[in-house]
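Missing here is one protein chain; the remaining ones are kept as they sit in the complex.
Showing subunit A:
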Amino acid sequence: MKNENLIQYICGVADNALILGQRLSELCGHGPNLETDIALTNMALDLLGQTRSYYQYAAQLSDKDKTEDDIAFLRVERQYKNVLLVEQPNTHFGYVITRQFFYDVFHLLLLQELQTSKDETLSAIAKKAIKEVSYHQRFSSDWIKRLGDGTEESHQKVQEAVNDLWKFTDELFHMTQDDRLAVDSRIGIDVTTLKEKYYQRIGEVLEEATLTIPEIKWFQKGGKQGIHSEHMGYLLADLQYMQRTYPNMKW
């Protein structure tokens, strides 16, 4: 597998963590209360920490003189390969938790497989991240149950988020060209094999939360090809503002 393709594969995994981390960090100081605010910000930091490890490795593989910051801040929208799910806005707490839950379940399944990657760096990153992500999944699953099985209003709001975000779940299991190359070299994970377990786990939690699984047969896609929703531009403007305005600035 060529380095160029491996870099693309790594970004496919890491961009999800970067964009979800960015979305969560928008809530810093705006959480519903102190405890949840800190919890969400902790998860944002976990995800950004994981992103750094991936990007440092990608920068190292690049033949051009690139740094992790170039990869994080200086690509254009089409070059980000995150799924549409993670860029969806923080509409209300029900959306924040549902988006997190839909991603965490996938993320944990992915990391469990990535631990066995032939690529030692990716395997090491997965082993480290898996503890953080286990906690994320526990946190978001607990909240899905609390909101779903909570008051009438919380049930209705989280059901609305589940119905709205469901159409973004199928894209998690799409394979890009670079994904296939990575699977062939026993570096990457065939995400199609995770699909059954994913919907089973999601179904169990939603059932316990007394929520209904939406009967939607049509799914959104595009993020993995770099074709994003209208929210992505605003998110990137926030994310990239400093590096674009003051090139090469450092802390």
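What to note about this one:
Throughout what follows, contacts are C-beta pairs under 8 Å (C-beta built on N, C-alpha and C of every residue); 3 or more make two chains touch, one makes a residue touch a chain; residues count from 1.
The rule is short, and it goes like this: contacts and distances are computed from a predicted model.
When the unshown chain is looked up in UniProt, the name that turns up among "Chemotaxis protein CheW", "1,2-phenylacetyl-CoA epoxidase subunit PaaB", "Formate dehydrogenase-N subunit alpha" or "Gliding motility protein" is "1,2-phenylacetyl-CoA epoxidase subunit PaaB".
Contact with the chain not shown here comes from a single listed residue; of A:Arg78, A:Lys127, A:Arg146 or A:Arg244, that residue is A:Arg146. Note on the undisplayed chain: of the listed residues A:Ser25, A:Asn42 or A:Ser185, the one touching it is A:Asn42. Residues 32-36, 38-39, 42, 135, 138-139, 142, 146 are the ones on subunit A that touch the missing chain.
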